[in-house]
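Removed from the display is one protein chain of the complex; every other protein chain stays in position.
Labels for the chains are A and B, by order of writing; each one numbers its residues from 1.
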Amino acid sequence: MSAVAVTQSKANRALRFYGLTNGKKVIVAVTGVALFGFVVGHLIGNLQVFLGPEVMNAYGATLHSNPALLWSARIILLAAVILHITASVQLAIRAKAARPEGYRKWNRVKSSYASRTMIWSGPIIGAFVVYHLLHFTLGNAMGWQGRQFATQTVDGHVIPAPYENVVAGFQNPIVSGAYIFAMALLMLHLRHGLWSMFQTVGLNHSRLSPRLQRFASVFSLILFIGYISIPIAVMLGIVR
Amino acid sequence: MNLILHVWRQKGPGEKGQMVRYEAKNVNEDMSFLEMLDVLNEQLVLRGEDPIAFDHDCREGICGSCGFMINGVAHGPQRGTTVCQLHMRHFKDGDELWLEPWRAKAFPVVKDLVVDRSAFDRIIAAGGYISVPTGSAPDGNAIPVPKKKQEMAMDAAACIACGACVAMCPNASAALFTGAKISHLNLLPQGQPERYERAERMIAQMNIENFGHCTNIGECEAVCPKSIRLEVIAFMNRDFLRAKWVEGEEPVLASQG
Partner (left out) sequence: MELDSRIPGGPIEQKWDKARFEMKLVNPANKRKYSLIVVGSGLAGASAAATLGELGYNVKCFCFQDSPRRAHSIAAQGGINAAKNYQNDGDSIFRLFYDTVKGGDFRAREANVYRLAQISVNIIDQCVAQGVPFAREYGGTLANRSFGGAQVSRTFYARGQTGQQLLLGAYQALQRQVSLGRVTMIPRTEMLDLVVIDGRARGIITRNLITGKIDAHVADAVILATGGYGNVFFLSTNAKGSNATAIWRAYKRGAAFANPCFTQIHPTCIPVSGDYQSKLTLMSESLRNDGRIWVPLKPGDTRPPDQIPENERDYYLERRYPSFGNLVPRDVASRAAKAVCDEGRGVGPGGLGVYLDFSDAIRRLGKKTIADRYGNLFEMYERITGEDPYTVPMRIYPAIHYTMGGLWVDYHLMSTIPGLFVLGEANFSDHGANRLGASALMQGLADGYFVIPYTIGNYLASAKIEKVDTSHAEFKRCESEVNERVRKLLSIKGKKSVDAYHRELGKLLWDYCGMARNEQGLKKCLAKIPELREEFWQNAAVVGSGTELNQVLERAGRVADFFELAELMCLDALHRNESCGGHFREEYQTPDGEALRDDEHYCYVAAWEYRGENQAPVLHKEPLKFEYVLPSQRSYK
């Protein structure tokens, strides 16, 4: 190893890092952590629907009361989503090129369904998120459903009224069904992703590994139950 | 027992191949899989046909020469075993078996079930060694190595470079192979001086060789004839990150000389 060390510029180094499959994987893992944080936070917010319209709508208003914070969170999340998707897609393309001719037969030995379908569960969840935003943030989708997008006025600003929109939205079984389906995929995605993040950044060894995998399974299940409890409650009429 | 084999036949590198059907008759259950192919090949030769080419040498499961896919699983149905140590008693009369070579851009097919795995040699050449010129070594006991460290290094060093990990991985990733060598050397005190440079160089070479990325799904670990664990990949990732962000300056990667 007699190569001469030459200092690279920071930007150059970042690019080279990203140029390696291992670098891209780290990006996927780190952005995955950010998105996972959002998924947890979002659930905590959403569950307030069980506390009634005042609490829920006040929570919505709180989020909107600080546009700077809201927009920085949105921008960070958007950047994470873009990086997460871009890196994953580039890796998938590369992987396809790494095996130009496929097997006539291939049988899994160990891997889980969730782990092998990340590249499919991901985009479907992505597509759902777009729809979800149109539905509850921008409101356009409400119209498709033949409903009015409910709003509230706080300090003179017109902002969405989450409680009414959630109830109205989920009363439609198709909307609820699609939501539950997307959450099931999200559970699958996290079941592997949550553990995989640790592995990718190097936090794994023989004793930790089974615990991390158990944690990933349990935690993704908890998130799944938490999320689908809302449409189910609406459909059952518990939340009206 | 009688078996039906569908074997990938390809005349040479870059040529078109196809699956060809053969019948293996009166297979003895004490035969190894390769001996079963030996018998079939002997019959093919006596009929004036081209025998099925496959790599093999020690037939004790340690040289790493042999290996192909049997019904879509690298080295076949028995875990922790290479095809030379897989015996026919694990199959039953009338079984239909599909034999395909390792498939990866980095492992071009040479002929039939023989592939070119020289990419592995180049990954080792990129940094999979400890630079110690002959004669310059201190006494063997000068550097004590904790027993546990040595055991972990040995677990990783058991890799036979057969390529099953790459073959089985849906992304044709060489992470298990590269991770194993990085873990072996970087766990030991002797490997510390070149530790991070080694990780960087070997990973860079792995990328140059067109292997895919690791999605941590664990198929490689499942088919590894030496049962090398996924943790070696985590170890590699850790050293990779340390090399990139903690250790600072990057070396220039270029072949010298």
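Basically, a residue touches a chain if its C-beta (ideal position, glycine included) is under 8 Å from a C-beta of that chain, and two chains touch if they have at least 3 such contacts.
Since we're looking at a predicted model, the values are computed, not measured.
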Practice task
Can you pull out the displayed chains that the omitted chain is in contact with?
Solution key: B
Problem - Option from B:Met1, B:Met19 or B:Cys63 whose C-beta touches the chain left out - result: B:Cys63
Completion exercise
Among the options B:Thr81, B:Thr215 or B:Asn237, the absent chain makes contact with B:Thr81
Handout entry: Residues belonging to chain B that touch the chain removed from view
Key = 11-13, 28-32, 34-36, 38-39, 42, 45-46, 48-51, 53, 55-60, 62-65, 78, 81, 85, 87, 89, 110-111, 114, 116-118, 120-121, 124-126, 128-141, 143-147, 150, 153-154, 157-158, 160-161, 184-185, 188, 190-191, 255-257
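Here is the rule we use: only the chains that are shown with their structure count from here on.
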Problem - Between chain A and chain B, centroid-to-centroid distance (C-alpha), Å - result: 36
Completion exercise
Interface with chain A, chain B side, in the complex: residues 6, 8, 19, 69, 71-73, 79, 98, 100, 103-106, 127, 131, 168, 170-173, 194, 197-198, 201, 203-204, 206-207, 210-219, 221-223, 229-231, 233-241, 244, 249-254, 256
Practice task
Going by the contact rule at the top, pick out the chain A residues touching chain B in the complex.
Solution key: 1-8, 13, 16-17, 19-26, 91, 94-95, 97-112, 115-116, 118, 192, 195-196, 198-206, 209
